[in-house]
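Of the protein chains in this complex, one is absent; all others appear in place.
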Amino acid sequence: MNAGTRAGGYDFVVVGGGVVGSSIAFGLAERGRRVAVLDEGDRAQRAARTNFGLVWVQSKGDGMPAYMRWTRRSADLWPAFAQRLESLTGVGIEYRKAGGLVYCLGPVEFDARREKVEQLRAQADIYGTEMIERAALERLVPGARFGPDVVGASHCPNDGHCNPLLLLKALHAALAIHGAHYLPDAPARNIVHREGRFVVDTPRGSIEAGRLVLAAGHGTPALADAIDLPAPMKAERGQILVTERCRPILPIPGSGIRQTQDGTFLIGSSKEKTGFDDSTTVAVGGRMAARAIRILPELGGIRLTRTWGGIRVLTPDNHPVYAESARCPGAFVAICHSGITLAAVHAADLAEAISGGALGPTLEAFHARRFHVPKAA
Amino acid sequence: MSDRPFDLVVIGGGPAGLAAASQARQLGLSVALVDEQPAPGGQIYRAVERAEAEGRATALGEDYRHGLGLVRAFHECGATLFASHQAWQVEPGGRVFATDGKASRLIEGRRVLVAVGAIERPVPIRGWTLPGVMSVGAAQILHKTIGLVPDAGVWIAGSGPLTLHFAAEIVAAGGRIAGILDTAHGRLPETALRHLGGVVRGWRYVARGLGYLARLRMADVRRVSGVENVEALGEGRVERVRWRSGGQWQEAPASGLLLHEGVVPNTHMTMAIGCAHDWDEAQKCFRPRTDRFGMTDVEAILVAGDCGSIGGARVAECRGRLAALGAAASLGVISAAERDRLAGPVEAEVSAHGALRGFLDDLYAPAAELCVPPDDVMVCRCEGITAGRIREAASLGCRGPNQVKSFTRCGMGPCQGRMCGPTVTATLAAALGMTPQEVGAFRIRPPLKPLRLGELAALADAEAGE
Partner (left out) sequence: MFRKPPEAPDAVLVEVEGRPVRVPPGASAAAAALIAGLASTRTSPVTGEPRAPYCMMGVCFECLLVIDDEPSQQGCMVTVRPGMRIRRQEGAREL
């Protein structure tokens, strides 16, 4: 074992130092567990770095009420989670429970959105989403001058936003404060289950722990088989545009436009089946810009400074997978999109369950075996 | 919306781009040249036609006037010029998007030659963000374009041929400066001995340098050598300059301070395109990996001139011609044998003009304190990030510039990391005990220059049709 690792070994090794892995590791460390977090280096394919920063409840979980409730639970935990992280680390993560908007351009979009909101509510009444007409929208966001096509929006008071980059920074700082070991440049190459313990091989040496959490995003499938964990995954590219800093006009984040605390606007986000190619294209950026300008025409004059392409971490039905290995007990996997929204519940309920040694009935619905059962008619 | 596809799209109208365009036209290629300035010439021959028309070119020197020939040959070669156009994205397949400041257009090329030149190495010292602190290159641009001359209270601090060249240029124009603070720490006799062959072969350049020094001596320009720790001081703008030499701190009033520590390849575009880059330890910079014709590892993308490797104007010109030969051969317009035959004399010229490079790199290597500044010095001017904040991020586990960027916003401002990138890499390498190659560079994302959102939106419909 190399320098930086711990004599006496670890209770947990968490494979993956992005927001999902770091949130779980933070929760475990808060519970007194001795934790090592293995991460890639600077060029990691990191969803946490290409993220829109929404803590987003509305629209989540269609077809899976357990995920809807899980999302709402996380949103409810977020204010205390943010405060705990900030007071522990001194890193402000710019969390605001500001509500969230899905803008509707034209009556057809408005009606379609209304129908969607009703349909979601029928599955689980956890959203609190309301359809609001343009006049109400203007009262809600008095600083913004909306374009003529904006007829209204859906508004969910349980939504919010934060700075996902600073969230990751705060989590890493919190890990250090709790004595957890964050080991960068140490991507897991291989995992062996031996005599009830897990040995992870990395370029910086091997790390051993009693239990293991695999939260390696798209790195998960390559590692999961060896310890009998499921890893059903698909890749989807999202492009995001980021602008120069502007004076604040938009305190409420929206599905495709968010103004950050820095004053920059984020505009997103595409959904493309382009494999693991994370480049950006003028065609897609142009379409996103055009829609944003229809919502807020004044955006047309401000300057785009960067575009990002990121690869979403998705399962076949877009809902999270949490599972424990049957053959190698003590090995857990977490695969999900929405790592920001779920960060609070990952650091609390999920970490609590994993720390306690079993996922339990609440998380049963998230097992990957759902993909093998034929859907009921 | 696309103009017809060209055989070759050249980005950058300096010596490399101009020579490449003319050479490619001679070989029968159709050529477009995209340049951000209103008139061709690049930074080295900036506004050379205007200066000639106004009778100022001769005073700016024979080297400068050499650019006239290049520019004139270019105008006659039949290439299409997109002047005042900034290329902001290059997509695979030779798709170059460029804006004239009002609207953007797509210019397609079967080959794309990146010839965007050099930028001045950032000089992160205490007070370098104060108004009145500028780069020597900036002052020279003001002189070349409109004849602006610094006043007698302006100091020059730094090292490299440009500091002497510019000071001599100002003296020749009848100007006066407060003095030169020479930060070169390479020792001249030893360095010359180490590169004796190059010094002998590059004697013309050596003679020119000695000429600058003689002119400065004759004009009685104050020159302080062995200078370290230059600082700009003042309230709201630079008022005084402070430095250390011979172990002594000294201070003097200043109406301005011009900084220069050499130039580095402008790699923003090749990095955004995804070309492989290597750390060049001699020149202390990253540069794109190419073959002898400037071909990168990315299909259809070539590089020529100082954005590939610092060689100076005449080497850049040759490299432009070589890249044109490479492009023509790769398009099947000339055979490989013909390419090599034509390349021979050009490569001999490269070797002659480049003879002094090793000596210059060695003599004028930037001081360690400028590559790796102390904690309180501002590194990222846009976002106000100090070297200390970068080290703090490293202590949290950041292993390279990209994680540092996301934890600190360093490099996220409008300059997109141009002014801080080299310092961030060097500072991290020192803090982590890694090489610059291991630490790496910022991942550069389009647009290469901030772009009005409306311009991008206007391209959506045109692109949708394709």
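Here the chain labels run A and B in written order, and each chain numbers its own residues starting at 1.
Keep in mind that, in the parts below, a residue touches a chain if its C-beta (ideal position, glycine included) is under 8 Å from a C-beta of that chain, and two chains touch if they have at least 3 such contacts.
From a predicted model like this one, the values you see are computed outputs, not experimental measurements.
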From B:137, B:262, B:373 or B:440, residue that would touch the chain that is not displayed: B:137
Listed residues B:15, B:67 or B:153, member touching the removed chain: B:153
Candidates B:189, B:236 or B:433 - the one touching the absent chain: B:236
Touch criterion as defined above, residue of A:132, A:246 or A:365 at the omitted chain: A:246
Option from B:221, B:355, B:382 or B:441 whose C-beta touches the chain left out: B:382
Touch list for subunit B against the chain that is not drawn: 36, 38, 43, 47, 50, 84, 86, 101, 119-120, 129-135, 137-139, 141-142, 145-151, 153-154, 175, 236-237, 255-256, 381-384, 413-415, 418-419, 449-450
Positions on subunit A contacted by the hidden chain, ascending: 244-247, 249, 263, 296, 298-299, 301-303
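The definition used in the following text is that only the chains that are shown with their structure count from here on.
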Subunit A residues within the subunit B interface of the complex: 17, 39, 41-43, 49, 165-166, 168-169, 172-173, 176, 182, 184-185, 241, 243-244, 262, 267, 279-283, 285-287, 289-290, 292-293, 299-308
Touch list for subunit B against partner subunit A, complex: 89, 91, 95, 97, 106, 274, 393, 396-403, 406-407, 409, 412-414, 416, 439-440, 443, 445-447, 450-454, 456-461, 463-464, 466
